[in-house]
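Just below is one structure, and these are the notes that go with it.
Only a single protein chain was left out; the remaining protein chains are all shown in position.
On to chain A.
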């Protein structure tokens, strides 16, 4: 059945909205396949504005992986801004894909990638605009399967009522497996309707279907157990892990938008996973083990990617890029290769202790020497032991001394506030650290115009981390602590003017905390916020803390819980956590031990360089650490002289 483009109707609305280019598609390297020649069709969404969603690597990778398959089609859709949403409702234009402007409701799967929980209200907006019932129980065989992925999907319980299924872990192979199951079911004439295909997916053990699990509660509000309610559905659903990144060199042809977006560069994921063991870091916990892309694999991706895009910058992405076993050779090799082309290199996540000046010089050789950014995360030696961020103040001072001595003028430092066991003193020591950085910088550079910017975010405890049991610091206490630090920095006559201070108030963190460690009961809050007009919660100008608290106040008490119960309450060992039936591979007892070690200020090493410490992931998921060095070098490409 042909599906018509909604573009003619959308086009009439575009002259009336901001930045219409974001809705028209036509990006370089985008793909439009023949609808009728495909039997499984995916609409992929990043639930934020186009300018944020387009550069998302996850969506870009799956888009390519799916479109490369014969008979499979994938198109993209993003959240529309409120100005267009209003016009679309008025003129009855449904949520559309930007590739060929087909209605999202016409696809087989509506896959939504959640990097953050703050996209949940945007999911509800998109479902409603698409004409898909907001609650999964109201959908029929005519509607797409609504599938959640991304890091937030490691606890999809707060959106369990709105999604049909979720995938945890790496998506590359998972989307292909799901495609085959749907293809077979459709080819048989869709027997048993929606439930049958969901059951087939659930029985694989790698797709989570909330409706096949009942959640039972204790009288005090805690969960007593989560139990499968259909035959053949496993008790726990496992995450997916892609092994050998060199076999998955995606994106090969990154999308190049016409509209301006947040990241405009050729990004290559140089490794996946991290075993540094920072206890606050959900990404590091749920993406284990470390799997490196080889230096030659990286070289090929950069080469092809730059030819296909014309980007001027290469981003070497990972959770801690300087930790790649051959990062020095990679940076030098790429800087040599692209010296003539004015291609800049960036390494978004660099640890203080992994930094070295040769590497920094290679990175800035072809481009601008902007600021250096490090994340000590905690102000005191004590709190850094609690969070297992094994960086000493001496490391930091030595590193910044080298940087200032080599001509850098600006250093940015990231910290968190509200970490477990934290006191005012731990946070006030951030100010001391900044002062020491400036003092050392003035000494080695002989200049007074150097700067240090301190940037602080509120800590939010996340599922599948050792801090999943920890109490979150209330918004009021967070604000009070940050206020004391601000006064201390401003009051420093000698160094204060050289220190920049940026922080967010504690309120958004409480909402993020509610959504991160929430269970199915939190769904009622999300729905109420959406119905009250809540959208784009990751955007300061759209986020409303008061709205969230009012909606929580009107829906949670009747279910016997409240916001504090989800956020500032400490959990015990015995408590069944809402995400326990989603298996990240981490042994819950190991996580608990690591939480206890944290309280004792005991550090844990990185298993790449020390013996295995039994976090459980490799045996549970049948995976292994994949790292170099390969000993290979990045050869310059043959230059063809014209």
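By our rule, contacts are C-beta pairs under 8 Å (C-beta built on N, C-alpha and C of every residue); 3 or more make two chains touch, one makes a residue touch a chain; residues count from 1.
Going forward, contacts and distances are computed from a predicted model.
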Can you tell which of "CU044_5270 family protein", "Fumarate reductase/succinate dehydrogenase flavoprotein subunit", "FtsX-like permease family protein" or "TIGR03936 family radical SAM-associated protein" UniProt lists for the chain that's not drawn?
"TIGR03936 family radical SAM-associated protein"
For the chain left out of this view, which of A:256, A:283 or A:439 touches it?
A:256
Just to verify: which one of A:107, A:120, A:311 or A:501 makes contact with the chain not shown?
A:311
What residues on chain A make contact with the chain left out of this view?
7, 11-12, 14-16, 19-21, 23-28, 256, 258-260, 264, 306-312, 341-342, 368, 642
